[in-house]
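The complex appears here minus one protein chain, its other protein chains still in place.
Then we have chain A:
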Amino acid sequence: MLGKGGKRKFDEHEDGLEGKIVSPSDGPSKVSYTLQRQTIFNISLMKLYNHRPLTEPSLQKTVLINNMLRRIQEELKQEGSLRPAFPASSPPADPLGSSYREAPPAFSHPAPAPCELGGAAPLEACLTPASLLEDDQDTFCTSPAAQPAAPARLAPPALPPEKDSFSSALDEIEELCPTSTSTEAAEATTDDPKGDSGGPGAHRPEGLQDGRPDDPKLMDSLPGNFEITTSTGFLTDLTLDDILFADIDTSMYDFDPCTSASGTSSKMSPVSADDLLKTLAPYSSQPVAPSQPFKMDLTELDHIMEVLVGS
């Protein structure tokens, strides 16, 4: 009933995946920490998007799951921004973090976040995660204390050009859907000027002091970033098909609760546009408009952009 399959034989390993939630500073548990975080991340996404309740979903549950997703996003963002090994090291997380907090929690896809910060680097890393694991050990164990300030001052020459093309792509997307992308586009544009200055370094301790004393240790857990990219990318692929090849769902205007709005397509994909509409409807103060599916489109396009930029 508990856990994921596998008969447990030894008491000390009986929790398996969940295990001891240790600080990610010790070596082998680094991977298990990120693995656990990724699992929780995926579970949270599935919870938000998977089911189609006949009654309104519990607001408390939705808020708690959203908070969990946000927290993981912020962790990932800070990890992504604290990677000095890669030329495309990110601008400080704090302005992004604050604006990310305001981004639609249930609806903005977290996949763009770490990738957009790292630019080309995580995409290359996707290809060889194992080798980079070894790299991480050398690079990050040296000066954990100095790291909060160091990455902020690194000015990757490769970053701005890529960011520009990416941000311009984002601007195009923003025209399609201003409400959801304005925050992300603002992040992209504000990143460039701040990436080179030492100013963001001051922001870094602020962001880190945000109630998480073990943040410097989180930087070591890089592999999780790559795993997140690939795994959530998988999720987004499914929704992309659903969006591209399915009609815009008009279930909101159909008052018959018995009929399944999008037929079989909603069952096949864990996330679908009409699920979003249902999730949006009870709690959004904005009227449900046909442009809502574009919110999912945006994240799918982000993913496509990353793949294109990487290759």
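Definition applied: contacts are C-beta pairs under 8 Å (C-beta built on N, C-alpha and C of every residue); 3 or more make two chains touch, one makes a residue touch a chain; residues count from 1.
Here is the rule we use: contacts and distances are computed from a predicted model.
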The complex has one chain missing from view, so what does its UniProt entry call it, picking from "Serine/threonine-protein phosphatase 2A 55 kDa regulatory subunit B", "Lipoyl amidotransferase LIPT1, mitochondrial", "Proteasome subunit alpha type" or "Eukaryotic translation initiation factor 3 subunit B"? "Serine/threonine-protein phosphatase 2A 55 kDa regulatory subunit B"
Absent-chain interface residues of chain A come out as 1-4, 8, 11, 14-15, 17-21, 36-37, 39-40, 43, 47, 53-56, 58-61, 63-64, 66-68, 71-72, 101-105, 211, 213, 251-252, 254-255, 257-258, 281-285
